[in-house]
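Everything on this sheet refers to the single structure shown next.
Of the protein chains in this complex, one is absent; all others appear in place.
Chain IDs A, B and C follow the sequence of writing; residue 1 opens each chain.
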Amino acid sequence: MIVVMKHDAADQTIRDVVSRIESDGYQAHLSQGAAYTIIGVVGESPTPLRQENYSSMEGVEKVVRISESYKLANRTFHPADTKINIGGVIIGDNPIAIIGGPCSVESREQIIETAWAVKEAGGVALRGGAYKPRTSPYSFQGHAENGLKWLAEAREQTGLPIVTEVMDAAQLPIITQYADVLQVGARNMQNFTLLSAVGQTELPVLLKRGMSATIKEMLMSAEYILAQGNRNVMMCERGIRTFETETRNTSDINAIPVLKEKTHLPVVFDPSHATGKWEYVEALALAGIAAGADALIIEVHLNPEQAMSDGRQSLTPKKFQQLVERVQRIAEAVNRTVLTPAPVPTSGD
Amino acid sequence: MIVVMKHDAADQTIRDVVSRIESDGYQAHLSQGAAYTIIGVVGESPTPLRQENYSSMEGVEKVVRISESYKLANRTFHPADTKINIGGVIIGDNPIAIIGGPCSVESREQIIETAWAVKEAGGVALRGGAYKPRTSPYSFQGHAENGLKWLAEAREQTGLPIVTEVMDAAQLPIITQYADVLQVGARNMQNFTLLSAVGQTELPVLLKRGMSATIKEMLMSAEYILAQGNRNVMMCERGIRTFETETRNTSDINAIPVLKEKTHLPVVFDPSHATGKWEYVEALALAGIAAGADALIIEVHLNPEQAMSDGRQSLTPKKFQQLVERVQRIAEAVNRTVLTPAPVPTSGD
Amino acid sequence: MIVVMKHDAADQTIRDVVSRIESDGYQAHLSQGAAYTIIGVVGESPTPLRQENYSSMEGVEKVVRISESYKLANRTFHPADTKINIGGVIIGDNPIAIIGGPCSVESREQIIETAWAVKEAGGVALRGGAYKPRTSPYSFQGHAENGLKWLAEAREQTGLPIVTEVMDAAQLPIITQYADVLQVGARNMQNFTLLSAVGQTELPVLLKRGMSATIKEMLMSAEYILAQGNRNVMMCERGIRTFETETRNTSDINAIPVLKEKTHLPVVFDPSHATGKWEYVEALALAGIAAGADALIIEVHLNPEQAMSDGRQSLTPKKFQQLVERVQRIAEAVNRTVLTPAPVPTSGD
Partner (left out) sequence: MIVVMKHDAADQTIRDVVSRIESDGYQAHLSQGAAYTIIGVVGESPTPLRQENYSSMEGVEKVVRISESYKLANRTFHPADTKINIGGVIIGDNPIAIIGGPCSVESREQIIETAWAVKEAGGVALRGGAYKPRTSPYSFQGHAENGLKWLAEAREQTGLPIVTEVMDAAQLPIITQYADVLQVGARNMQNFTLLSAVGQTELPVLLKRGMSATIKEMLMSAEYILAQGNRNVMMCERGIRTFETETRNTSDINAIPVLKEKTHLPVVFDPSHATGKWEYVEALALAGIAAGADALIIEVHLNPEQAMSDGRQSLTPKKFQQLVERVQRIAEAVNRTVLTPAPVPTSGD
């Protein structure tokens, strides 16, 4: 941490800051310039260094943090890529994973038919929400446990592992019975109770970026999960909120190489939410892979005009298949491959 | 709802949209221009009109909603101001309420001493967090139930009602034993499980705006609470996230008159979070009242340099007292008064 | 300036940075911690310190600037408030100035009649655009020099000084013949050629904040004007662009106390553009004064439904008069007064 004193800070106020640093258990190094005095804070101590407290002291102009607050998510301390196994599919290795499926599980037939379509098109995992966070209390809120059962049936038939959202810690006892991956949605990225709770499960977590969360805040949210012992966190960029209204969100593709540099965790890109309009999803899916994403998560619906949610941004199975084929070509151009779905599980004997 | 057809939409696609409208139970009114065909959708039906589904239909250029999705929060249907009683203090009436207190309850002594200071300065309610949402898992997370007990003790001594944050539905059985007002924090403004849960309590709710939530989304979140039967919701503007980094957030003071127009619910302003720096808090408090806010919620700390959280934006009791005095003058200028704290409850016989 | 070296920076890269600092003519102070090495750069030298160049050096984690780049606008070096005389009206002193007038000068009759209405309501200066920056090339672009002549006639009759926009340096020879204040619009806040050109005139400048400009960038733009010798710059907050669509812009009222702290230049607030809807203009005008603004600039139109531009945000003269009266009460509450218009100039003796 660095404390910059005000232009006209009295000697006594400088001494007070130095005393506080020392009483917090750190060392203070002064650089005295003509215009400003800078105090470098170094060393280690059990007392946390609260930037805000130093900012509040008399004579202090500003306080600059140096080291990142996330340790477990930080690539500096864990240089090797984390690879995560979701029901036999590895995310974070060279081969790229494509996850497809509807926004909501709408019926047993819908999810099973979609799962087959996703698999035939080349998807290796199935997404689908049984508990749906909806802006309006009057919108469809999901089929809850029935939805989970239908997802499980789709998995049983197709072999595709399941990614499904958890909205509240209290849902975990049920959801963990069915899910292969727990999705934490954008609106819950800073629901710290939920983050801690999923951190105590053994399931991989897909953590979506909050719509106005900085990359650092997203890394801190991953840290909440990691700190509870669950090391299988995937970072999902899904677009951020900006002034632009032509698309539902603004894809922050910059975040992909930034995250790959700062953390060892796999990076997933969601071009469906990041654009909000199906006609732009493929272009963005290709861009995400070109920029270095490890996986894609794509909304697929058998009949978007009838979808109970997110119809505007859902691909038909046919368009999804075309996307997968084109992603394969981009993957090759960046020396990667695309995972292909496992053969259907045969039911024994 | 209005459906605008594309410039080159075929007659058949127009007929398809009309059919869908009719099969959803509504009437379609066509306005056929040289360049565009516009279809007005009117009438009522049990089938929800899903804007997204119509947007996905062939030939559709765009779909525009007309009526607001929030009904219970909507002033159109409830013109009279809602007035909320929090432990004897009325919020939403002519007199302005000023709520003060620390970000976190740090100790029994701290909260009791602060409560007295808030009251002496003219505050009519006490804020203080026992459960703290913190960006970092390594930061102080609050004293939990002990914090609540100390708050209750402060109330008992001073008579000030208590505003305290609930982070998760599972905390409600405990928090409702102590709190006078349940605060839903900015990061939880779209935690729909939590919104529904506080909607099932009988306590007034202070709903803080999410840092990138639109005013409409905030109204929809209030609607979640109201729809569960709890009609005592206060709308709290606390700054939004923008590109400006000179202050912690950007105060969206526009939101105050907008909310007063659109909803009958009281509007509270939090200049502490909206600026993030104590030196700007007073100016913004005055601005908020001048713009029409019904109440202020202000962070007050006995010693901001030692605060365990939010020290940078906390006022000392002395500065808080000056703020209250200046707010009184602004209130008068807009033909309002400022509530004064009730006399200390006498424990007597 | 402070250079923070990377966690694993080799000793040689640290020595290289120190050498560069010394060869640029500054002194380097090292603070060596367990995890990071911090290099404080102090002293003075004719060679500019380019933060970006140091950022590009091997082993450098980040570079933090300490001193502000604006000198002439900086209150640190010029503590006393700057007071600006615009045609006899002083801006930046205790009394608050209210400027009113239409977005565009539409006709001779319109501007003269509006000037009288502004004056009767209590306005002390007249705004009106003769050269209009319009988003569409097909919209009304202003009456150019005719507009200026009509403005001058309005001034002659009413005595109100004139604030009018200059869009391009080439317009200055004409506009300076008529204007009392040169307005630099939001879209030109970083038109550096124009800034330098108005800096070479002797007229006061009203500098509007760019819709996505930071407060620091705005101060740097003021510095461009000041550096050319023109010390009469007014800083005008007019709302910034955010994700919120309920209002045309988001009023950054925080910017008012921030600017008052950082610069000695007067601060003007424009609630018309900052909200974009006339029904919110008064509430924001009051808020701006409560927060410390020295002046208001308000759009007034005789008949907003017929306005050739900005009708949606224009007040009628009657509503403007009410605003002035209410501003007077707020001004009093913050120990200020409101300037009243001078008596009509009598023609001759």
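FYI, a contact is a pair of C-beta atoms (placed from the backbone, for glycine too) under 8 Å apart; a residue touches a chain by one contact, two chains touch by 3 or more.
Note that the structure is predicted; figures quoted are calculated from it, not measured.
In the complete assembly, the contact with the undisplayed chain comes from B:Gly33, out of B:Gly33, B:Pro173 or B:Pro343. Within chain C, the residues in touch with the undisplayed chain are 48, 50, 52-53, 55-57, 69-70, 133-139, 167-171, 187-188, 190-194, 196, 210-212, 217, 220, 223-224, 227, 241, 278, 304-312, 314.
Listed by residue number, the positions of chain B touching the unshown chain are 2, 4, 7-8, 27, 29-36, 38, 40-44, 61, 64, 66-67, 76, 212, 241-243, 245. Where chain A meets the chain that is not shown, the touching residues are 212, 214-216, 240, 242-247, 250-258, 261, 274-275, 279-280, 283-284, 286-292, 326, 329-330, 332-334.
The rule is short, and it goes like this: only the chains that are shown with their structure count from here on.
Put simply, the C-alpha centre of chain A and that of chain B have 27 angstrom between them. As a whole-number value, the distance joining the C-alpha centres of chain A and chain C reads 40 Å. In chain C, the residues that touch at least two other chains are 212, 242-243, 245.
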